[in-house]
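For this view, one protein chain was removed and the others were kept in their places.
Up next is subunit A:
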């Protein structure tokens, strides 16, 4: 194993966390992490030494998630047997326990639209700079900051509603 792979191994917990924010389901999250690792390994010649491997992999993950979501929407039959599809479509089904165990802020995060959720996760959970997050998402910095602002406002409102704000 070389240093590229060692660094990737160290990143796995954070990749799994990001995948949970994206997929909102622990099992899907690990599938997405797996896919991200496979793609990153297949494309490792595209990674430039000296750049952040975490934001590079978050970018791969985000694109993999877009591909997955599109495939699911347009190609559901191939991607999942019908019973799994029906299961996935029921937000209460995957794990009621897991859902109850979510903290107030995690629940509020889940309720955000995907664009805002990713922006919030990259900057406020993963600690990427605005520039790094915008690059990961292939969007201009202004778009990133406006998604971030809307996400924050919504999160705060949700937390106040739940009486969860400290």
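Going forward, a contact is a pair of C-beta atoms (placed from the backbone, for glycine too) under 8 Å apart; a residue touches a chain by one contact, two chains touch by 3 or more; residues count from 1.
Methods note: contacts and distances are computed from a predicted model.
Peer 1: Can you match the unshown chain of the complex to its UniProt protein name from these: "Heme exporter protein B", "Ion-translocating oxidoreductase complex subunit C", "Anti-sigma factor" or "Sugar ABC transporter permease"?
Peer 2: According to UniProt, the chain not displayed is called "Anti-sigma factor".
Peer 1: At which residues does subunit A meet the chain that is not included here?
Peer 2: Touch with the absent chain occurs at residues 1-2, 5, 8-9, 12-14, 16-17, 20-21, 26, 29-31, 33-35, 37-39, 41-46, 67-68, 70-71, 74-75, 77-81, 84, 103, 105-106, 109, 120, 123-125, 127, 129-130, 145, 148-149, 152-153, 155-156, 159, 165-166.
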